[in-house]
Every structure is written in structure tokens, then in C-alpha cells.
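Note that this complex is displayed minus one protein chain, with the remaining chains in position.
Naming follows writing order (A and B), and every chain is counted from residue 1.
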Amino acid sequence: MMPSIGVCYYPEHWAEETWPRDARRMVDTGITHVRIGEFAWSRIEPRPGVFDWDWLDRAIDVLASAGLKIVLGTPSATPPRWMLDRFPDMLAVDAAGAPRKFGSRRHYCHAHDGYRDAAADMCRVLGERYGRDARIAAWQIDNEYGCHDTVLSYSDAARHAFRDWLARKYQSPEALNRAWGNVFWSMEYADWTDVDLPNLTVTQPNPAHELDYRRFVSDMVAQWNARQVAALRPLTDAPLLHNYMGRVLEFDHFDVGADLDIASWDSYPIGFLSDRLEAAPAHKARFMRQGDPDFQAFHHDLYRAVGKGRWWVMEQQPGPVNWAPSNPAPAPGMVRLWAIEAVAHGAEVVSYFRWRQAPFAQEQLHAGLMYPDDTPAPGLTEAKRAADDLAALPAQLTPSARVALIFDYQSDWAWKTLPQGAGFDYFDLAFSAYRALRRAGMSIDILPLETARDYGGYDLIVAPGLMTLNAAEMQALTASGATLLMGPRSNLQTPDFQIPNPPGPAIPGLDLQIMQVESYPQGYAPHVRDDRHIGIWQEHGRGTAEVALRRRDGIPILYRAGKIHYLAAWPDDALWGDIVQDLTGAPSLLPPGLRIRDTESHRFVINYDLDPVDWDGHTVPGCDALILPRS
Amino acid sequence: MMPSIGVCYYPEHWAEETWPRDARRMVDTGITHVRIGEFAWSRIEPRPGVFDWDWLDRAIDVLASAGLKIVLGTPSATPPRWMLDRFPDMLAVDAAGAPRKFGSRRHYCHAHDGYRDAAADMCRVLGERYGRDARIAAWQIDNEYGCHDTVLSYSDAARHAFRDWLARKYQSPEALNRAWGNVFWSMEYADWTDVDLPNLTVTQPNPAHELDYRRFVSDMVAQWNARQVAALRPLTDAPLLHNYMGRVLEFDHFDVGADLDIASWDSYPIGFLSDRLEAAPAHKARFMRQGDPDFQAFHHDLYRAVGKGRWWVMEQQPGPVNWAPSNPAPAPGMVRLWAIEAVAHGAEVVSYFRWRQAPFAQEQLHAGLMYPDDTPAPGLTEAKRAADDLAALPAQLTPSARVALIFDYQSDWAWKTLPQGAGFDYFDLAFSAYRALRRAGMSIDILPLETARDYGGYDLIVAPGLMTLNAAEMQALTASGATLLMGPRSNLQTPDFQIPNPPGPAIPGLDLQIMQVESYPQGYAPHVRDDRHIGIWQEHGRGTAEVALRRRDGIPILYRAGKIHYLAAWPDDALWGDIVQDLTGAPSLLPPGLRIRDTESHRFVINYDLDPVDWDGHTVPGCDALILPRS
Partner (left out) sequence: MMPSIGVCYYPEHWAEETWPRDARRMVDTGITHVRIGEFAWSRIEPRPGVFDWDWLDRAIDVLASAGLKIVLGTPSATPPRWMLDRFPDMLAVDAAGAPRKFGSRRHYCHAHDGYRDAAADMCRVLGERYGRDARIAAWQIDNEYGCHDTVLSYSDAARHAFRDWLARKYQSPEALNRAWGNVFWSMEYADWTDVDLPNLTVTQPNPAHELDYRRFVSDMVAQWNARQVAALRPLTDAPLLHNYMGRVLEFDHFDVGADLDIASWDSYPIGFLSDRLEAAPAHKARFMRQGDPDFQAFHHDLYRAVGKGRWWVMEQQPGPVNWAPSNPAPAPGMVRLWAIEAVAHGAEVVSYFRWRQAPFAQEQLHAGLMYPDDTPAPGLTEAKRAADDLAALPAQLTPSARVALIFDYQSDWAWKTLPQGAGFDYFDLAFSAYRALRRAGMSIDILPLETARDYGGYDLIVAPGLMTLNAAEMQALTASGATLLMGPRSNLQTPDFQIPNPPGPAIPGLDLQIMQVESYPQGYAPHVRDDRHIGIWQEHGRGTAEVALRRRDGIPILYRAGKIHYLAAWPDDALWGDIVQDLTGAPSLLPPGLRIRDTESHRFVINYDLDPVDWDGHTVPGCDALILPRS
């Protein structure tokens, strides 16, 4: 499939006479896909049971007649006001106990059966009307699960569903008490109705309680999505997808993705740099107008895995956004480059958000490809260039990687539940490993942690911070034959969130038990060598495993047995560089803003810096890419 | 009217035998006005409907007999405990949904009809008793509207009143939906009862929703005040006033002021420096014991406008206060100098708060002119010197200004509602312009934004950040004939809070449309020239307007057409200095602590620094002023 350019469009926001002109201009820009409908519930069903299809029929007609393929969204992220009259208790409740009000979006609790059914009903009527319509190229279910912190809810609906979830998992309160260690502070339950959600406790709740709650809310999202899929699937042959958001970790995307055909994500590189990335101020200043050089790639690789190979960028930043602490404009070239980069990672469609900047409501200062007065914004030209560039690419670009990074949502929840030190975050650790591998020039597959998976075929598997593994998962990882790097904090807890006996990591072939862990204050930074240090985490091991690397004070930080490695500390970027060079044999690190992504046939050399960079006999212009055939 | 010294006095706090001695000493100090009664509801009406006039009659007798003019306060800022038994739902509710408790003051929601009527009834009975009493020189309505964050309330009373307010404004839910753009996220309402207050939404509510709510709560304050005025006005010939607080922006002071005869404000220069001013630490250290050199003047000029020319300082800091993060004592001379400065700006009365420091309750560590043991505090001597100085002034001091600064509360709400960048604040922008003009030696009138106003007669009008204007307002500003500086962020939204088409600022005669806005992180600071930079905001324009100033990278920051200027970025203080010098022709800037204020006959040269400053052939002692006849 040839990679394509798309756009997000809201016919309900504009006078109908503008639709044909918009459609024509989209086509002229090289756009092939247009997403519509995902926030339009109040226009599709203005009153309960009263549907208005006319405008949507006409919008589809106009767009499809111009030659555009339609991606139709189900509108469950924006239940209309009257839905609250049916289900006053459908609102999510925050950790302080306050119900979240109507007036923006995503104001529902995933555990509420009534609204879940209503959303599925909406899928059914949409499917009945458009399911076999060949103009619908794909369906988007809901919008940005988890955005605005909407996974964790402390509603009555969630409380009741959590008790049922626990009852199914543990079968008896006694079993739950044992698994959680509730004897600890007389926290034992006699009945399922004794169990509450883990907010507002006097001090930290039992971490097993919190971790199960986090697993539960993730399941609620997956079930919510599955319920819509079940309603829609029998009515259509078009693929189903969801548009995930960057760095949303509160639910397991692999679980949701299992029920869908394609993964997509919403890529806002400059907004994310400002809002969702911990980095040194100098780094943020350097990439203020470009975005972080690894953040998009990480998510591209992640969602390629979530989509089992098929993935899109559903929303691509087209100019300044409105929601980050600071909102500068992209450097010239970046709006195009982001699309090229996505395609290098295998994206089928890169869809800009949005066609025309809205003149009203929450996102009126969020750029579009067009200004509100219907004149072209800078993004339009770049989108056109991107479309032209994609048309010139070989038809088949198959991503190719010799390195795998395991990314595991459960581990994030485990770390959040039991941090053991301020600033200790699983995503940051995984991302620091990813960045180090990329600095060494690697192309990477991100993979889930799965019992039945064959991890073979890679030269190197990096799996940091997998706090709990079951034996089959450990077996799958170590059986791959690849060089394997685990740690820190890997397999140190059982799935019930207890310390195992004997202690972890229990890696076959590596005689090592982690007996004690330490967290350090920021800035302590024990020295390793030259300007290499470790950060806020150190584990202390026991066993006969070979020590491959020590701190200057002699404390081991890297253990080894054959191709199996265990990292017992959190390296800084420089030390990560050494470790990764050692494991990959990379002769050097790439310049700070340059990255490489390989497909089977081509090498993309991508320059996130403003200035040109010389590399391997080539000059890569600033904010641009070279596409080289692989020899 | 000769400017006078006043004082705030609480006879109910002291044994009756001290009253005559206090009154005598006030007169000996040169004090002519004494404010009483504004917190005394529980003593005036100890039980519902049971009034105790005796003590108040006697207090008025004692004070007036000594020769003092009485300013009588209505006590509605402190409803007694029994009022809650009548109106349990009168309490304001905070943004998290918690009703605010009895036990301090201002614990009422302005939208509560029942308490509003009760407060008006109290005005009526006070007016019936003292309204024609010639000893009452003025009435103060309530006390410090908005202090302690008491304008925004999320009570049931507010919810119901907000629905009514919207129904009156929009006439139909459909019209509201259109005006707000509620189609955006299916936020459309079918009925007024669908509308809630905009707190506790999942993410940002519709900015039009929030802005209307902010307009509504401001109206509630104005209506609250008007209701008391309506009860009192027929019963008295004495002027009515209110004492506003510094940097309170949540209601439109001009609206409240329209119903009153005099504006007054409560001036706590050192408390404000510590608590309410964003400034560099070195600046705060330099003026720690004096207050910021422009903060008082800004409010003097503002309240002169709110009072339509008549204004007082109702509470003047007399020594250390108790409520700021740090509470140092004023430098010697400042307690007097603040009074002189107020008079230079046209104050009729400067009234110190308070006569004697209270030995009990919330403000026991707030200084008075007297210590709690009835010995003189340092402020007393300074108040006496101020009174002597005022007596030596010419009887008529008419403020005189060639420059006007437009200050608009609606713009503050608009910026707060749609900030588009961290740290972006309308007051800070307006104050930075005011400071720059003052550094250039200007005397300034602060003016509201009014449709019908004639802005003629000024050399220069500075109107930064007026986010929404209607056409008549724009016409009034541009028709003045003065040099006009607008921007940044001026007229970029319609009154309905939408982006206009064609885009703003739509200044007659200036062909310029702002198409895109950018916010930058703190410290980015694009360079202009020398050590001049811009800060966190940049707009990008389209049109044929002449570019008067560019950043070093070529991006325009100042546009011009004849006398009309539009500033497309936020200058730092140094760049503000250049711009203001260019617009005013000022040959140089004043020293950091020195300021000038002109009346028609005299020039006041005021030195906020501790050390003497040489200026124009004069030496101005530290913490002192020169009063020079104007040639």
C-alpha cells in the first residue's frame, strides 16, 4: 500500500456551501483520506432516538465525490448533554471524589454499563447506515482513550465493577487477602462489598490493591472498546482503528489493539516536547520548533506493534497547537518532515489535524492547514510537499530492524504504584534506552511482553524495567538467541506484587539475586568513569554472575552471562551510550539531531536540527531527510 | 477640596472610655475623617431584627464632637452567624465544590438573592437612622469586593442566576449554542437547565462558556452593589463609595463605580510588593521597604478613572502588615510619602488603616498608627507630617496627563480564559506598559474602554492587549487624533469569543491581519537589538502595513500607519523603553526609583529609593518628594 496523506475535517463546523470547495482543495493538495464525525453525536442524534442523517449523508457525498476516502468516527468521546439525563451517574469521578462535569469531552466512566451500551447502540446504527458503504475506508472507534486523564475513575460504577473484577480474578476474599498480603495492617476483607477503590486512603494503599485497580481500569478501556467493536464488526468490512495519544500509559494499548485492525496515533511533536517530556532545558531549547528527535519515532515503533504492523498517524501537528505550556510554530520543513519520518517507520496514512482552524470553542488557537478565514496556512504547502514526496517513494517500504525494545504497560503501572524514589518513572527509563539505541544508529522494533511470542530474529533485545514477569514470559525472552539486556528493576516482583522467594530477576543462566534496592536524590550521581555516571537508582545483587561493569567505588552495575545482561542501575545518557555501543558494536554515536531509520530497501537519514549536518559523506539539510537506497 | 488625612477606627473593639481620648488624638494628628462600622453587623443587629443603636450613636457623637467627619460603612462583608440560619445556602462555593465556611469574612455568594435583600435591608435601616445626619460625610458600601478570591463562586444560587443571565443575553439555547460554537464537541444545550457552571470539567470548558461566566460573576458584584446603593441613595445626600483592593481583577470596577460617587482603594505598598507583583528578586529587594515605584501610582490613576475623577485612599499601610509572604516595616518616610504621592495623583482623602493595632483576631500583627498598648507607633508621626504637608499644599491640585492607558477588565478575563501560554497575563502586560511610560517621565490617565467616550485631548494613547473590541470602541480609540499604540493581542477575538473573519486587529487605516500567534517558553527571548529582546509572545501578521521594528531574524514586531501603531510581540523592559521613548519623544529614562507626577500647577518628583537621587538640578532625598511649581 502506498503511503497517503489525510486530513481531519468537521463538516458540522462549517457552512455547507464551503464543503465542495474544501473537498476540491484537499484533493489538490494531494490528500486522499478524510476523517469525519468523531465529535458529532449532538448533530447525528440531537434528541434521544431522533437521528439526523441528512447532513452526514451529504457531507459523505461531497467528500467522496471529490475522490476522498472517508474515515468515519464513532462519536462516543462526546456524549451529548441529554445522555446525562439518562445516566446521571455516568460521569467519571476524580481522585478527590468530585464528579467531572459536562462541558468539554470524555466525561464518562468506562465502567458505566448504561453508557457503554448506548455507545454500542450508536455504533450499531452507524454501522447499519454506512457499514457496507464502499466510500467508508475505515472506522475510528471513539477518540484518544485516556486523554485528559480519563482512565482512572473513582465512580460508583467503577467501584461495583472493580468488586466484580476482583471476584472473577480471586474467586474468594480469602484468596484476595492472601495475594495482596492484607494481613499486613489488618486490611483483610470478609466480603467483596468490603472492597473500595484505592483513593483517599490515609497513607499509601496496599500496592497490590492499587496495581489491581490499575489493571482493572485498563481492562475497562479494553472492554469499552471491544463492546463498540462487537457492535460494528458484523456490519462492515472496513478496518477498525483507534487514534491513541502520545505518552498515555494508563491502559494497555496492546489489549485494545488486539480487537482492532489498525493502530493510529496523534502526533504533536512540539506540544509533546513542551508538555510531556522530561529533558534538560538546553535540549528543549534546541528542539523547540522541531520536537524531540526520538519521541515521534518511539511512538511510531510502538504503534506499529500495537497495530500488528498496520498503523497510521491519525492527527499530525500542522502548526502551533494551543494546549502546551508554550506553543511555538514549527520550524519550516518540519510539518513535511514529520510525515516523511512516519512513513519511514511504516505509516500507511499520515493525516493532518485539522483542515481549517476552528474560529470557536476550545481549540480555536490550534492551527490547521487553512486559516479560519479560509486562506492557506503554512502547513498546507508542507502537506502538499509531503504528498508529492510520498508519491515519489517506492510503493513498498517494509520497516526493518535488528534491535527490539520491549515496552510493557503493566510495568509502568507497577512503577507508579511502588516508585521507591522521587522521579523514578518507567517510561523515562524505556525512552532513555530507546534514545541510546537510536544515537547508535539502530532501527528498532518495539514489542509487547507476551508469553507465547517468538522473540527470535533480532541481534539485540533490550528489556529494561519489566518489574513483573511470569515464567513463560521470561522463557520467551531468554529463548530468542539474541543478546539480551534486562534490568534495572526487572522481575523483582511477582505478578501478585510480592517479592519472590528466591529473589529476582531469576534469569535462566544468570546467577543473580537482587537483594536490596536504593534510590538516590537527584544530583547524587555516583561516578562510573570519565563523565559517565549513574542516576537515582542502584540495585545490590548476590550470586556468581560475572560483573561486566562497576562504579568507581566498586559496586557492580552490569552483570553478564554469555549473551544475557542485567543492568543493576540507571545509567545517564553518556553511560547508556557506552553500554549500547558495546552491545551493538556501533563504532560511534550519531550527532544529537540526526537519526536513521531503515526499511528493507531504503535508509532514511532524518535531521531534526535546524542546520545541515554532514554524515557519512552526505550533507543532510536542516529539518529535512535523505532517502538512500540500502546497498 | 483640600486633600485630607483620615483613619479607620473600630469603636466596637475598644472600651468606651478610650473613645474620647482617641478622638482627641486623631484631631491632634491632623486627621479629619474617620471610617467606622463596616464590620460591626453583629453589634448593630446582634439577633435577627434586634438592633442596638446606642453604642453606635455614642461613637458617632464622640467622634463628631471632636471635629471628625464620619465615613460610615455598611457591614455586609461580615454577615453574622445567625444569617446562615436564615440562608444556609448563601455561602460561596469554591471551584472544587466545597462551600466556604463561616469564621472569617466575605463568606457569601453575590448571586444569593436572600442575602442580597438582607444586605439591602441593613442599608435601609442604617440610612433611615443616619442618612440625613450631617455628621456622616460619606458612606462606604461593603468592603473590598473580591478580596480573598470571593468573586468566582460555584454555588447553586450562582448556577441558577447564571442560567437566567444567559437566557436574558441569548434568548434561546440555540443562539447560545451558535455564539459559543457548542457544536465543537457536541456541547449543545437543548434547555437552559442543561447549562452548568464551568468548573470541574474534564478538560478546559468552552472558553466562551468561561468568559460568559466571568462576565456573569462580575455582573453579580455590580448588581450586589447596586442593590445596596438603591436602598441607601434615597435616604441620604452624602456620597457613596466603595474601597477596592489592589490588583483585584475578577469584576469590572468601572461597572461598580458607575453607581457610586467616589472610588477608593486600599493601598498596602509593601504587602503588594511581596504578595501581588511578579518582579525580579533584585527589584523586590531594592524596594522591599518602599513598595514598587509604579504599583501605587497605577492604582491611583485607575481608581481616579473608576471614581470619575473623585477618589480616595481608604486604607493606607501604616507599618508592617500581617498577610504577605514577608512583612517588613516601611522605610522611614514612606508612610508619609505614600500619602503625598496619592495626593499628587488627585486623592481627596488618604485614610490610614488603622488607628490602633488590634490585640486580637486575624489582624493582630497588622500595624496601626498606635500600638495595642495605646502608645504611638512610628506611623503616627508620619501621618502627622503628612497632614502638615497637605495643609501646606495649594488648595486645588488638578491632575494633568498627556498620555492615556486603556485598562479593561474584560480583557483580563479573556486572557485568563484563553492564555495560550504559561505566564501570559494581561495585568502584567498593561503594567509593563505603564511602567515604561512612567520611566519616560509621563503622567498618565488610565481610562476604561467605552463605546461612547471621546478619547481626544491626549498626545498618546496606549492600549495593549484589548483582546475583544466592538466596532464602536475601535472607532472611539482611533478617532481620538492621538498617537495610538495597540497590541499585542488586540481585537483578535469577537465579543462572542470567536476568531473574526477577516482576522483582527481590524484597525481602521492599518492593513494588518494577525494570522498566527506563538507562545514561547520563559527564557527563549528572541533578540531585537543591543540588549533588547521580546518575551513569551509573538504574533505573525499579513497586510501592507509599514513595519516599524523587526527582530534581528527579520520577524516584524511593530507595525505602523501614520499615528496608529500595532505591537505584535511582548517587549522586555528595555525594548519597552525604546518604544515609549520613540512614541513620546522623551529624551531619556528616569532613574529606577524616581517618578514624576504632574498636576496643572505643580510637578511632584517622588523618590522611592532609600538614597537621594540627583535629577534635573535637584536632589531628591530618599523616600521623599519634591513639589515644584510648573513653569
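Throughout what follows, contacts are C-beta pairs under 8 Å (C-beta built on N, C-alpha and C of every residue); 3 or more make two chains touch, one makes a residue touch a chain.
The structure presented is a predicted model; accordingly, all values stated were derived computationally and were not measured.
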Residue among B:Ser172, B:Gln364 or B:Ser588 touching the omitted chain: B:Gln364
Touching residue (missing chain; options B:Pro88, B:Gly103, B:Gly554 or B:Pro587): B:Gly103
Of A:Thr18, A:Gln223, A:Gln498 or A:Ser601, the residue in touch with the unshown chain: A:Gln498
Of B:Pro79, B:Pro571 or B:Gly622, the one touching the omitted chain in the full complex: B:Pro79
Residues from chain B at the interface with the omitted partner, ascending: 12-13, 39-43, 46-47, 75, 78-82, 92, 94, 96, 98-107, 147-148, 150, 274, 281, 284-285, 288, 319-320, 322, 325-329, 357-365, 367, 371-375, 377-378
Where the unshown chain meets chain A, residue by residue: 96-97, 180-190, 194, 196, 198-209, 418, 420-422, 496-503, 513, 515-521, 523-524, 536, 540
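Methods note: only the chains that are shown with their structure count from here on.
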Inter-chain centre distance, chain A versus chain B - centres from mean C-alpha coordinates, in Å: 47
